[in-house]
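In this view, the complex is presented without one of its protein chains, the others remaining in place.
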Amino acid sequence: MGKQTIIPFGPQHPVLPEPLHLDLVLEDERIVDAIPSIGYVHRGLELLVSKKEYAEYVYVAERICGICSFMHGLGYCQAVEEIMEIQVPERALFLRTIWAELSRIHSHLMWFGLAADAFGLENLFMLSWRLRESVLDIIEETSGGRVIFGACKIGGVRRDISPETLRDMCQKLEKLKGHMDRLTGVFLNDRSVGYRLKGIGVLTREDAQRLGAVGPLLRASGVDMDMRRLGYAAYERLSFEPVTENDGDCYARCAVRARELYQSIDLIAQAVSMMPDGEVDTKVLGAPKGECFMRLEQPRGEVLYYVRADGTRYIERFRVRTPTFTNIPSMIHCLKGCDFSDVPNVILTIDPCISCIER
Amino acid sequence: MAMEKRIEIFILTVDELVSRTRSLHDEGYRLVQICCSKVDESGKAVLELDYTFDKHYNLYNIRISIEEGAEIPSISEIFGSAFVYENEIHDLYGVSIQGISIDYRGNFYKTAMPHPFTQD
Amino acid sequence: MKKFAMERMSLNNLFRKPSTRLYPDAPKKYFPNTRGRLVFNLSDCTFCTLCQKKCPTHAITVRREQQEWELERMRCIACGNCCDLCRKGCLTMKNELTKAVILPEREYYRREKPQSSGEDAVK
Partner (left out) sequence: MSFIAKSPWILHYDGSSCNGCDIETLACLTPVYDIERFGVINTGNPKHADILIVTGSVNHQNRDVLLNIYNQMPDPKAVIAVGICAITGGIFAECYNVLGGVDKVLPVDIYVPGCAARPEAIIDGIVKAIGILEMKHQNMRIKSKWRLRWPWKSELKFSY
């Protein structure tokens, strides 16, 4: 038993592109406690609802986070539509599903790159980001933006995708599958990757449930929970099974995300084959009055929106509980007992999104 | 459309909070979030705390209303993940919460002004 | 269990053609949908101030009396809200790049001289 040392980690750190600060309490090389402190990215977005009209707030909601941008816009729109009881056209629901799954693919591929960078394989970082570019091209072709989609609005979506583009997109994604096979093959089968991931940062099923973990972190611990089961957008008409793994270590989280990539491509193919014709938006009149909770499954897990409106053009209270925020207790739990050199690994496997946490 | 058509909220007093939370925990509920919002009730500012729980994709909401600067008990002994929300509410709204398992004492969020969400 | 996954992948990459887009030498072709740059056409504008009211970042200033329309390019987030709302179709989103600048400039349009409408004024 050595004496305790405190090592500060961040906010500017080569491994984390985002500012997160951790005070790590070490005994020799083993971590006994981790104290996160946040607030470097805090902007106070939730208070902006009193300054922007409810229809313009969609653009702010999309900029809560640049990685899950479409999901935030979608969640806000769905919450307002729920309050105003707007029937969104069928085609718009399917288009939303397609964009949501595209953003999941791009987010997971990005995570693969960052994780590879964290455990020191820059080669894999480059390869996964190269694959990600082809997904970003599809996103840009259909929605107009690379990371900020700007495709969702209250009452539907802002632009349609033509049938030819949809067919093209499916072919491109099929081709992408072949490349992904090779990439995920390295992540799941390579010996040196296995050394860095297997048995590190274990989160048991009980701990995960007790600490309120969500998303791939929870599913890697063997709990079958996926908010897409709620059947928002077009998910009730698509068939899928949540991906689960039982080990709960870094490797299991990697495997969950690898299998979710294929699941997303499959869901897009299903949505394209079932796509109905028709309008993509409805006219929205009046202002919302009431309150509601809305939950979605983001690439990082369950997200919850709370909107309370009082019948004016400005919403009274908007609250978003993001997946990374509720994964902080699990992250601290995983860090305890790790080696100091595994810290970036463990932090990255929960897929932290700091601008989501602090809004 | 999604399942949560109309939200049900059970309004409780501050004293009932801990016992109800404990019984929910024993029934297998999971804490989803704690949300605080500032509302005007007949000219007086009141803080409403919404505790959201989930079991099998069904939400269960508890709401307590308190006055600004009031003290409430913590539920982080029952749900281990509650401490992040409670620290957040303490920093942004200035509600003092007694007995948080990991208490940052106002250092969780560092903002330009104290308790920004209570200011008009 | 697949053996030599990483080695096989590295060898593959050694023999495939590079995926780098040589950007400044070979300009990128954007998709027709791409939201790149807000373009204003003065000739049809009625100075209704709708774009000013609905801009989420307050980048547009319209002065109806002076017949002036002003865009602060460094505030525009290219969301395309104004293009959707404009009744006359004066605002369009062009699929080209907004270049990096050394001095931020305001773009300033005035009704009196339509032939040289793109008169820029340094902030």
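Letters A, B and C mark the chains as written, and numbering starts fresh at 1 in each.
By definition in this document, contacts are C-beta pairs under 8 Å (C-beta built on N, C-alpha and C of every residue); 3 or more make two chains touch, one makes a residue touch a chain.
Worth saying up front: this structure is predicted, and the values here are computed from it rather than measured.
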Shown chains touched by the chain that is not drawn here: A, B, C
Sole residue of C:21, C:63 or C:88 that reaches the chain not shown, by the stated touch rule: C:21
Positions on chain C where the hidden chain makes contact: 18-24, 28, 36, 56-57, 72-79, 97-102, 104
Residues of chain A (touch criterion as defined above) contacting the omitted chain: 11-14, 17-19, 39-45, 47-48, 51, 59-60, 63-67, 69, 110, 113, 125-127, 129-130, 132-133, 145-148, 353-355, 358
Missing-chain contacts mapped onto chain B: 110-113, 116, 119
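Just so we're on the same page, only the chains that are shown with their structure count from here on.
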Touch-based graph of the chains, sorted into line, ring, star, complete or other: line
For chain B paired with chain C, centre-to-centre distance based on mean C-alpha positions, whole Å: 43
Residue numbers on chain A that touch chain B, as the complex places them: 37-39, 42, 44, 46-47, 78, 82, 88, 209-212, 227, 229-232, 291-295, 302, 304, 306, 308, 316-317, 319, 321, 325-326, 328-330, 358
Residues on chain B engaged by chain A in the complex (per definition of touch): 1-5, 7, 30-33, 35, 37-39, 50, 52, 57, 59, 61, 79-81, 83-84, 104, 107-111, 116-117
In the complex, chain A residues that touch chain C: 52-53, 56, 59-60, 123, 127, 130, 133, 140-145, 150, 158-159, 182-183, 185-186, 189-190, 192-193
